[in-house]
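Shown here: the complex without one of its protein chains, the others still in place.
This part shows subunit A:
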Amino acid sequence: MSVTTDDLNAITEQVWLSYLDPEGLHPFLPSPEAPAPPHVIASVSVTGAWEGHVVMTFSEGAARLSTSALLGMESDEVSDDDVADAVGELVNVIGGNVKSLLPDGSLLSLPHVVTGEAGAKWPAAVEICRLQGSWQEEKIAIGVWTSKSTGAGE
């Protein structure tokens, strides 16, 4: 049992239609082009029967646009705390849906959000699939990482 980029695409479409683009005017557009280093990184971890991470990365503009869409506010009105809450909830929703594709007996963590250019690394895990692209010209990527000790190569 594993997760593919097609799975991420299907989950992302549902999230966009429900919360970020209910009118269907600004869909997320997948692209093979690797995004620039992100400004905001949001992740949830899965432990138990399957171990790994679901990681969502945003340009600064993408994080603010997502937050303003979720809160129904103008993007220049959102605070840093709003951004952390909003992107954390987005990765929680996507991570929860990813977890439903994984073996029973796994637990989902609360979200972690890192802001700034320093980046974040998961040295004990490998990326097994990734969806990247743009939303209203701003870059977003979603990756699923599995722990090298438990899930690599499955």
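We take it that a contact is a pair of C-beta atoms (placed from the backbone, for glycine too) under 8 Å apart; a residue touches a chain by one contact, two chains touch by 3 or more; residues count from 1.
Heads up, the rule we're going with is that contacts and distances are computed from a predicted model.
According to UniProt, the chain absent from the figure is "Chemotaxis response regulator CheY", selected among "Oligopeptide transport system ATP-binding protein", "Chemotaxis response regulator CheY", "Glycine reductase" or "Sugar ABC transporter permease". Checked against the hidden chain, the listed residues A:H39, A:H53, A:K99 or A:K139 yield one contact partner: A:K99.
With the whole complex as reference, residues 14-15, 17-19, 22, 67, 70-72, 82, 85-86, 88-89, 92-97, 99-100, 104-105, 108, 110 of subunit A touch the missing chain.
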